[in-house]
Each structure stands twice: as C-alpha cells, then as structure tokens.
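Mind looking over this structure? Questions follow.
A protein chain is absent from this complex, but the other protein chains hold their places.
Moving on to subunit A:
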C-alpha cells in the first residue's frame, strides 16, 4: 500500500535512472576501450565486482588432474594406505591367513581332494591314524577330510550372499528412513521394528520348513537366513544417518538442489562405508552360525555335505558318548570356530583402518589391547546363533 503510494506519488523521474544507466555502461565501455589490448584484464561486472584470478571463489586448479593422477589418488586412498595399516596389525595378518586357508580349501582343495563316498575307507577310523584319511572316517566309512573340503564352497557362498543381502537391505532401509524422515520414516521404521521384535531363528525355522523345496541353493539359503538379520543393522544405520543428514556437507548438497539419490549415494553412504563393511563381516559370521545350527537341527533339507550336516550325522551316530567318534564331531566344530575367529579378527582390524581415533590411541599406547567394541552390535552378538 505504502510502497505503491510512494511509487505513484513519486513522479517518473528520469534522473536517477539516467544516472545509473550512464554510470554502468560508461564504466564498462571505458574499461573495454582502455584495456582492449590486454584481453586478460579484469572486467567490471554489473555488480561492481571484477572478473579475474583474484577471487578465491572462481579460482580453478592451475594444474590439470589427469586420469592417472586420479587413479593414483584412488589407489592411495583405498588400497595402499589401508594395506599399510593392515600389514602392521597382527590381527589383520592372522585373519587374512585364516580366511585364505578357507578360500584355498574352497577353490583349489575341491580339485585336489576327490569327493568321498560311503565305504570309502575303514569304518570310524580315528584322526591322524592313516594318512590316506588324515582326519579319520565316519561310521559309514566316508573320509571326514574330503567332506570338510567339499562343504567349504557352499558355506562360503552362503556366507557371502547372506552378508551382502543383510547389508544391502539394512543399508537401504536405514539410509532412506533416516534421510527422508516423515511418513516414509514411520513406515520403514515400523517394518524394521517388527522384524527386530520377531525372534530371528524361530522365524527362519518356520520359513525354511514352509519353503523346503526352494532352498537347496546356498545363495537362496543365505538370503533366507538374512531375513532375520537385517533389521538391527537398519536401525543402527538410521540413527547414524540422522546425525549425518544435518552435517554441513549434506546441507550444502541439499542447497545445491542435488537429487536425493545423488546425496544418498555420493554423500551419505560413503560416510557410512566403514560401519557397513565392519557389519558385513559380523553379518557373515552370524549367517554361518545360524546356517550350521539349522543344518545341525535337521531343519534344513540335506542336499550335500556340509559342516552342519556333519555335526548332525555325528550327533545322531552317538558321537557324544562314543570317544571313537569324537574326531567326527570335532572337525566341523573346529572348522566353524576357525572361520569365525578369522572373521572377528578381520572385523577388528578393519575397525583399525576405518577408525582413526582407535588407530591413534593404539599407536600412542603401543599396546595391542582389545578394540573398544561397538556396544550395540557386540551385545547383540551375545547368545546369538
């Protein structure tokens, strides 16, 4: 009201307009005329600033980054630095050793050791008695060592697929729920809460019984076992995202109107990567524990040899009260505990790589005591299968 009044009351005075019109073009014309010989000279802009190299906001790198530089930086950041940290940490070395043995068993060992069959050797031979059957034989005369080797690939596939699935679903639910908020958060969090509340192993047992025909494949089985495992991770990631989403770099990305997908993929997930990788290792361990437990209980259909099946067979053959059959029971037990130790050590050493605070503390003190475990995930591990 007032403004329009002012505008109407003020006569269309040409003077002020003229003066501005005069001022700006004159200046620019002047400068162009004056500095025409020098192309690089600063130009006066309409806002009075100058275009030139002196503004820090418009300075670009004087040295172009070539492709090889970028590759080099990538290698330095993701391969060489972590590697040098890992190499100096005994935990990492031991875990790589252990996991390497299992990997060799699953790849090379399968070709070197021929599969066993009933009546392959004498019945219930003890371990280390006959080097044709280094770990002894079962009641049916099957070679325990060959069974151990040939069950490794399916276990590793199961472990990997289950871990990847757990982490993928957990991350997607957690990141989207934490970042988007509002109704989406409510819906996703409710789903997450329901899955947290449902006890995992009973759910998997019921599902395995109902889906009996479908789960002979180790990949499907890994995914099935992950059904019970992703929810805890999703909640943990959601609470992390809640803190990250208000950080300045995410705010900046939002202010630049970058798409949500871009922000999630390029800004938020890379920040969670350490957490995700460590969780993936832990998830792998839990998947194996659960898988072997279910095979041991006889809930899953026996498709081929495998540590849980070995345990089950030994248990049913009365290995608990037959000292002559102890080796049959102990071999799968040692196999599963060994890979679990490898994975725990790997998780701890990865924590060293990703968590600079812990790394610094360890260097300062020079001791190699335990890491501070992530309270939530570790307590959750307790009594878990």
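FYI, a contact is a pair of C-beta atoms (placed from the backbone, for glycine too) under 8 Å apart; a residue touches a chain by one contact, two chains touch by 3 or more; residues count from 1.
Keep in mind that, in the parts below, contacts and distances are computed from a predicted model.
Missing chain, UniProt protein name, picked from "2-oxoacid:ferredoxin oxidoreductases, beta subunit", "Peptide/nickel transport system permease protein", "Probable aminomethyltransferase" or "Cytochrome bd ubiquinol oxidase subunit I": "Peptide/nickel transport system permease protein". Of A:219, A:277 or A:344, it is A:344 that touches the chain left out of the display. Contact with the omitted chain, checked across A:119, A:211 or A:252, is made by A:211. Within the whole complex, the absent chain has one touching residue among A:110, A:140, A:201 or A:317, and that is A:201. Among A:188, A:250, A:292 or A:305, only A:292 touches the chain left out of the display.
Residues of subunit A in contact with the chain left out of this view: 190, 193-194, 196-203, 205-207, 209-214, 228, 232, 235, 238-239, 242, 285, 289, 292-293, 296-299, 311, 315, 320-321, 326, 329, 333, 336-337, 340-341, 343-344, 367, 369-373, 375-376, 378-385.
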